[in-house]
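Every protein chain of the complex appears in place save one, which is left out.
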Amino acid sequence: MVNRWSALAADHRVDLVVCVAAALRRGIKDEVLAPGFRISGLGQLVDSGIKADRLVTFGD
Amino acid sequence: MNEVPPLASSGPKVKRFMFVNRKAPYGTIYALESLEVVLITATFDQDVSLVFIDDGVYELVKGQQTKAIGIKNFSPSYRALEGYDVEKLYVDQASLAERGLSEKDLLVPVEVLDAQQMGQLMAQQDVILSF
Partner (left out) sequence: MLHIVNKSPFQTRSFESCLRMAQPGSAVLLIEDGIYAATAGSSMEARVCQASASVRFYALQGDMEARGVTGKLLDGVTLIDYGGFVDLAIEYPTSHSWL
């Protein structure tokens, strides 16, 4: 599954952003991220919500 | 709640953000993570509403004492929201009632809405984040 995300990022220039707070809480650090993913903050999510004309969310 | 008042038209874009909380606190991380996103969003000067539906109403119950379970009690943060200009908190009436709760059980002032009113409020939002 992770490989499919990395492929999406490469093929379609999609930005894959991981929340730093959530990552740290789950013991995930920069070094273990697959290609195409980068760590940023929650502010990026909010900023995207402001700038994008649509936001669709998926989750548990 | 029929008229949608215009948002400020000068300056940077202001959108209506709604945060939907439907899970009880402490059993899962969602209530805390939702609050974290709300606090960050508050710094962006957007029009923020928080709604509590189903087990989410439990997040606002007074008197939470978490020492024995070793988790930090984050419920005071709901009271601190006002200081961040996040003052629009809404609770689903049916969710309160079926849990035997009323407004006086809650640790912050809220507006209680019925399903129709809550649905209309949702329909007015630009961005909805659910936890």
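Order as written gives the chain letters A and B; numbering starts at 1 within each chain.
Operating definition for what follows: contacts are C-beta pairs under 8 Å (C-beta built on N, C-alpha and C of every residue); 3 or more make two chains touch, one makes a residue touch a chain.
Remember, it's a predicted structure, so these values are computed and weren't measured experimentally.
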With the missing chain put back, one of B:I53, B:L81, B:L96 or B:V110 would touch it. Which one?
B:I53
By the contact criterion defined above, which parts of chain A meet the unshown chain? Give residue numbers in ascending order.
53-60
Which residue numbers on chain B touch the omitted chain?
20, 22, 53-54, 92, 94, 115-116, 118-120, 122-123, 125-128, 130-131
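We adopt the following convention: only the chains that are shown with their structure count from here on.
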Inter-centroid spacing, chain B versus chain A (mean Cα positions, whole Å)
25
Please name which positions on chain B make contact with chain A in the complex.
13, 15, 17, 29, 33, 36-37, 40-41, 43-44, 46, 127, 129-130
Given the complex with chain B, which residues does chain A contribute to the contact?
21-22, 25, 41-43, 45-47, 49-51, 55, 57, 59
